[in-house]
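Structure record follows, encoded as structure tokens.
Yeah, one chain of the complex is gone here, protein chain that is, but the others are all in their spots.
Right, subunit A next:
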């Protein structure tokens, strides 16, 4: 039995006549509908009257989140199975993913705060608020198209939530590597309230970047904003196919590293680094790939890191690896040994740590493989921080981050976190150098009339008279 992933347009599951098969790395398959011109027309003409307040939006998300919180929710159970059966996730990783969906949806305060911090006001998406000599309100851009990546399911959830919080319609294009997450989320909206404006504003589908572009281009032409996730090719596709006048939020490929600054508690530092290596098996932008150790206890640290990686192999086992991935892992090990680097590895390729000089890097097969380098000071590390490439720098102990944050930021780091916290995007933080919600709204100002006197100009702004009388300088304070 090949599982069928439905196409959802305007919150309604479609009965499509034509399907294609997607094959995953573990050779399992799913069937997914092919977009035809009817689908495109329906997607384009789907318009939803969204008069919801932020409170109503967040309450709806919370209600959905409560479903995800229940281990007896059939859709949650099916989602976990999909991640395991098709994406090769371990049971623990898959369950964690579902738990995080529940957490994101149920964290009401965090959702309010995200709006507040990104847009500067909780009320600005609901009401015209006074600002200077104006009233200002943030309106949704309209149709937001989300081109999702398959490596980090939660990034898709985050993308959709941001659009919902700003009252945008969502056209969600899933990745071939994960057609499940967005579909499961939107299906849970339907479960809770099929006619809810948020549900009706959701469309989820899959298309291939390599197929006939004509129909897809029609959809892209109607985008008011595009949020593109993924590798270089995905970002290039988004840029090429989006209308030139709209914003494209790019969450492209990034790399992340850890700095261990002579910590007193080596075990705690190693625990954090192990987590940052193991979460998502380094598929995420925020995953640590290189560790820079300042101090003279690097060997003790590596001993401790080895223990912690073994613990993670048990509590958060690695996902399925294809033959090619295993081969790449082995090749990296052999190359590094040949280069004279010290290599330690876990059982069954559960992890690999390579100790190499500062500027020496071999292949990076990901999948819980990290290079560790001895550094004498932060100056040794800064050359490896690159603008638009380095995303997260995790630091242990946390206190050291205060010493280094300015230099790190100047060199291009986008996030500075404590080791072990890479995957937790704290409320209030920036994402890839942006406050993303700002790109999903259009600020409109209603400005005060001529009779409104300002701080600087204490007279009414009678421009015509002043022109006639050549008294423009009256305006100048």
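In this text, a residue touches a chain if its C-beta (ideal position, glycine included) is under 8 Å from a C-beta of that chain, and two chains touch if they have at least 3 such contacts; residues count from 1.
Criterion: contacts and distances are computed from a predicted model.
A.B. asks: Hey, which one's the missing chain according to UniProt: "Sulfate adenylyltransferase subunit 2", "Succinate--CoA ligase [ADP-forming] subunit beta", "Quinol oxidase subunit 3" or "bacterial luciferase"?
C.D. replies: "bacterial luciferase"
A.B. asks: Check each of A:76, A:345, A:415 or A:431 against the chain that is not shown and name the one that touches it.
C.D. replies: Touching the chain that is not displayed is residue A:76.
A.B. asks: If the hidden chain were put back, which residues of subunit A would touch it?
C.D. replies: Output for subunit A: 1, 3-4, 6, 13, 15, 59, 62-63, 66-67, 69-78, 81, 187, 190-194.
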